[in-house]
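Here the complex is missing one protein chain, while the rest keep their positions.
Moving on, here comes chain A:
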Amino acid sequence: MLKRKMFVPILLSGILLLSACSDSDNASGNSDSKSGKTEIKITWRGLGEQDNIKRYLEGFEADFESENEDIDIVLSPITASEGDYFSKVALTMQSAETAPDIVSEDTFMLSADANAGYLKPLDEYVESWDEWDNFIENIKSGTTGDDGTVYGIPTTTDSRGIWFNKEVFEAAGLPSDWEPKSWEDVYAAAETIKEENADVVPFAMNVAKANGEAVSMQTFEMLLYGTGETLYDGENGKWNVNGQGITDSLVFVDEIMNKRDLGPSLSIALNANYSSVMTQDLLPTGGVGMVLDGNWNIAHYTEGGAHPLEDIEATLGFVPFPTKDGQSPGFITMSGGWGWSIPEKSKNHDVAWKVIQAMSTEDLQTKRALTGGTLAVRNDSAESSDYLERPLIEQATKALENANFRPKNDLYPNVSIEIQNAVEAVASGTMSPEEAAANYKSKVTDIVGEENVY
């Protein structure tokens, strides 16, 4: 009998205990932690052990906290594949309990997240901020929504091109100051490498859906914009679905991966770790001849990176990617970048802004560009001597001359997924370039509406 009598109170107290626990959880998510400091949670896409942003932020955290004793910076990376990162960030920003105070946003997601109401407009803040004029004008447009409102402060930008291993080139009898003028030149160099050494992967690019946006931007758009076409006509607000350039770009993927067999095996190409295997492991050791990728990979080869090289420029080259037949302007790059934004659901907008301001000084922006291997977003940082002395910076900046930006449209992320599907389908031999282009056309038409395609 005693046991039965005890049961209900025990059950009740258990429930009370559980709810008490959840209450205290909520409290710790609030701004007032036990120490009385304001917690500012910073979220970015973590990369595990080789995380340049983490290295940079840890340095920043220590300096900032010693100067601002009332603020506690909490580093809260989301370690996920590129695609998953954006889903997870969107989910955390839906609730005040989980929203970070500062979030790292890729410029291509910014419009969509802003239109979803996740991001706080920063116009008021930047108006009274004298440093804002020091940011490079066209990079500011990357963190401005399609309504003209500023939703983020740029922190990195980038260019893309062909990384090549000079030792592999030398062994194959190719010049170490190689500069391709057309896609044919790229095929030719890759075929020469293949003939010389069958164990070396001649040419690699992002083709797996697992690599998310990198497939759209580093591969497909670099090709498409090199055919003279664009993805989206911003003036009329219409998407390109019929262009020959779409098929041509997919033909390039098909030629490299299947017809001429110049790419890596599918086990590597379709692996989620493709990027780190290629850029951190195979490229610096001569396991691959050419890699179509971003300039930021330089960070892997400098001190503290994943694979430091003694003399980077002696081993590696970085050249702008040529247009299809060498047509004007000769080479192109896609340019993107990331910025810091403040989620609308954060409870500490003003303090978060203070932290962003502190991260955006000339010094820290220069440091950010150096740690991450990215390009500077401030005019003064871009002129600092440390930055200009970085290996291959000249080539990376040169590529920017003909930079294109991704469509400013909140449906771009959805279209981008269809690009990734098309590229993977062709690369894996599931579809021919023509079939994939037709499928792309029907999918994109579904997404944006029949009246918005050309």
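Convention: a contact is a pair of C-beta atoms (placed from the backbone, for glycine too) under 8 Å apart; a residue touches a chain by one contact, two chains touch by 3 or more; residues count from 1.
Simple rule for what comes next: contacts and distances are computed from a predicted model.
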Per UniProt, and picking from "Cytochrome c oxidase, cbb3-type, CcoQ subunit", "(2Fe-2S)-binding protein", "Pyridoxal 5'-phosphate synthase subunit PdxS" or "Amino acid ABC transporter permease", the hidden chain is "Amino acid ABC transporter permease"
Cross-chain touch to the chain not pictured, restricted to A:Asp113, A:Glu221 or A:Asp293, is A:Asp113
Given A:Thr192, A:Asn379, A:Gln395 or A:Ser428, the correct residue touching the omitted chain is A:Ser428
Omitted-chain footprint on chain A covers residues 83-84, 86-87, 90-91, 109, 112-113, 115-118, 208-210, 265-267, 270, 272, 410-411, 413-414, 417, 421, 424-425, 427-431, 439, 442-443, 446
